[in-house]
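One structure is given below, represented as structure tokens, and several questions about it will come after.
Complex shown without one protein chain; remaining protein chains in place.
Going by the order they are written in, the chains are A, B and C; count residues from 1 in each one.
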Amino acid sequence: MILSIKYFGLLAEITNKEEELIDFSRSYIWELLEVLYIKYPNLKNKDFQVAQNQELVPFETEINGKEIVLLPPFSGG
Amino acid sequence: MILSIKYFGLLAEITNKEEELIDFSRSYIWELLEVLYIKYPNLKNKDFQVAQNQELVPFETEINGKEIVLLPPFSGG
Amino acid sequence: MSDKKIKSVFIQGAISSEFIGKSIAKHQTKTSIGAHNIFLGQVRADVVDGKAIKAIEYSAYEDMANAKFYEIRESAFEKFELICMHIYHSLGTVNAGDICLFVFVSSPHRKTVFDALEFIVEEIKAKVPVFGKEIFEDNSHQWKVNN
Partner (left out) sequence: MSDKKIKSVFIQGAISSEFIGKSIAKHQTKTSIGAHNIFLGQVRADVVDGKAIKAIEYSAYEDMANAKFYEIRESAFEKFELICMHIYHSLGTVNAGDICLFVFVSSPHRKTVFDALEFIVEEIKAKVPVFGKEIFEDNSHQWKVNN
């Protein structure tokens, strides 16, 4: 499947992009992250969360949407 | 001694004045109140506090200022 | 940067939203502030026995009230890491819907302003000799009681 991956804040600086399409053949968030860690080794030691369908989800979650979002620690307000 | 007595809020309505001078020969707040209860019987069943030198004081306090103030429950804000 | 000097607390009549807006604007040069918290007391048109309150007339034992406001201010600065603190209370007539109490605290951090503001407002309610005469539509009245 084709996934749209979004990056925010510090993560967008590391990947040097805010969004990209990735053709992904496995099932879980953690499997997607393995792919991203190879592509962007500096992601690996960063503190971030993953959102699917606008909700934070554990890395063990199965991918069921078309958009996966990587979010650094929130710092609103 | 000549004392200045001040009344606020509901108490000023009962006494029909905001301030008066009273020639008083005893020593304690409670003795002054005895005098005022005779003058204004409706004061007796009202909830109020007494201030001397801008501080609330118990009725057992000795009078040492020239101004005694009768204050109904506070309702600021 | 703290402005601890005594200012007059009482304002004749209602406290306007413009006054509050300007008071906020004045703090924008103080760049160590990270959080403001503002409490506003507004006169409610409560209905008692079928009659609505149209206004409150505030009076105060002013000498003692100013002394108490000062004590509250000093103890708030002692207890909390505040940069600024302002208190304004109305005297005279304030119509239903208008603002009669404005308490404004500022600090580097949010937790400080939450704690400080609640402390100050509760102290004002408990310790400052201010009296509210609630005027009904038919000009009858009753004396306000805080809870």
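Please note the rule applied: a contact is a pair of C-beta atoms (placed from the backbone, for glycine too) under 8 Å apart; a residue touches a chain by one contact, two chains touch by 3 or more.
Quick caveat: nothing in here was measured; it's all calculated off a predicted structure.
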item	value
Neighbouring displayed chains - absent chain, whole complex	A, C
Contacting the left-out chain in the complete assembly, out of C:A60, C:A76 or C:V121	C:V121
Residue among C:K51, C:K79 or C:R110 that touches the chain left out of view	C:R110
Of C:H36, C:H86 or C:K127, the residue in touch with the unshown chain	C:H36
Hidden partner interface residues of subunit A, rising order	6, 8-10, 51, 54-55, 69, 71-77
Residues of subunit C in contact with the chain not shown	17-18, 20-22, 24-25, 27-45, 96-99, 106, 108, 110, 113-114, 117-118, 121
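One rule holds for everything that comes next: only the chains that are shown with their structure count from here on.
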item	value
Whole-Å gap between the CA centroids of subunit B and subunit C	27
Length of the line joining the C-alpha centres of subunit A and subunit B, rounded to whole Å	73
Rounded Å distance between subunit A and subunit C, as computed from the means of their C-alpha atoms	49
Per-residue multi-chain contacts in subunit B, two or more chains	none
Touching two or more other chains - residues of subunit C	none
